[in-house]
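A single structure is presented below for examination.
What follows is chain A.
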Amino acid sequence: MADPLLKVKDLQAWYGESHILHGVDFEIGRGELVTLLGRNGAGKTTTLKSIMGIVGNRTGSVAFNGKETVGRPSDFIARQGIAYCPEERGIFSSLNVEENLLLPPQVQQGGMSLDEIYKLFPNLLERRRSQGTKLSGGEQQMLAIGRILRTGANLLLFDEPTEGLAPVIVQRIGEVIRQLKTRGFTILLVEQNFHFAATVADRHYVMENGRMVDTVTAAEAAASLDKLQAYLGV
Partner candidate 1 sequence: MFDGDMATLLNNMAAQATLGLINGAFYAMLSMGLAVIFGMLNVINFTHGAQYMMGAFAAWLMLTELNIPFWAALVLAPIVVGLFGVLIEKLMLKRIYHLDHLYGFLLTFGLALVIQGLFQWQWGSSGAPYPAPIPGGTNLGYMYIPTYRGFVVIAALVICLATWYGIERTRLGAYLRAATENPTLVRAFGINVPRLITLTYGLGVGLAALAGVLAAPIYQVSSLMGANLVLIVFAVVVIGGMGSIMGSIVTGFALGMIEGMTKVLYPPAANTVIFVVMAIVLLVKPAGLFGQTR
Partner candidate 2 sequence: MSLQSQRENRLPLALPWAIALAAVALAAPWVIYPVFLMKTLCYALFACSFNLLLGYAGLMSFGHAMFFGMAAYFYGHVVKEWHWPAELGLLTGVLGAAALGLVTGVLAIRRQGIYFAMITLAFAQMVYFLCVQMPFTHGEDGLQGIPRKPLLFIPTENDMVLYYWVLAIFLFGYLAIYRFIHSPFGQVLKAIRDNEQRAVSLGYEADRYKLLAFVLSAALAGLAGSTEAMVLHFATLTDVSADTSGTVVLMALIGGLGTISGPVVGAFVVVAMGDYLAFIGQLVLVLQGAIFVVIVLAFRKGVVGEISDWWRRRQAKRA
């Protein structure tokens, strides 16, 4: 791929003594939506965290916009234009909804305005003064997504955004993510729910035991359904 937005080469990562990533290689082009699929423990979350710089030890190369980010602290990485929506959502209980939304600072131009975010998630507008953690699971997920849209980051990392949510909310999130893609965001999505991933992605990477073992484009996905299901242990 010429001039990918994100290029990861031989990424290895450790949590303390545990060697989780054994050499991950992949690329994401500008404006692409790429998913990381794999079973629990395959290393998907660790990959996201390594890109974001919040995992213990990492070696290898993570080049964002041509700039090397391995070894840099997470606030530096965020300021390059990467934003992270964690699996546990990380809504701050000591802040209300609006404060949560306004927390991540603007790192670049081009972020969505607060009004635009409220338009995308009207029920957040309703609850803007509520304490962050008093929201339902689905609303917290929307808050977690909305939070990073204001920053101007152009690479968004989503870790299992549909986990544990009702189908109607999963659908809504799918719509939102597709809209984000139309707006030009580049997205790396970790998902266990393959059906959801298939509705939004350009490409899928499959991870197993801390390595990339396969890659499938959206077009090929339908044909490779059995193979993919086997990878996911479904």
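By our rule, a contact is a pair of C-beta atoms (placed from the backbone, for glycine too) under 8 Å apart; a residue touches a chain by one contact, two chains touch by 3 or more; residues count from 1.
In picking the candidates, the idea was that all candidates are chains of the complex that A comes from, given by their letters.
Quantities reported herein were computed from a predicted structural model and do not represent experimental measurements.
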Complex member touching chain A, one of 1 or 2: 1
List of chain A residues in touch with candidate 1 within their complex: 52-54, 73-75, 77-79, 83-84, 86, 90, 92-95, 99, 102-105, 107, 148, 151
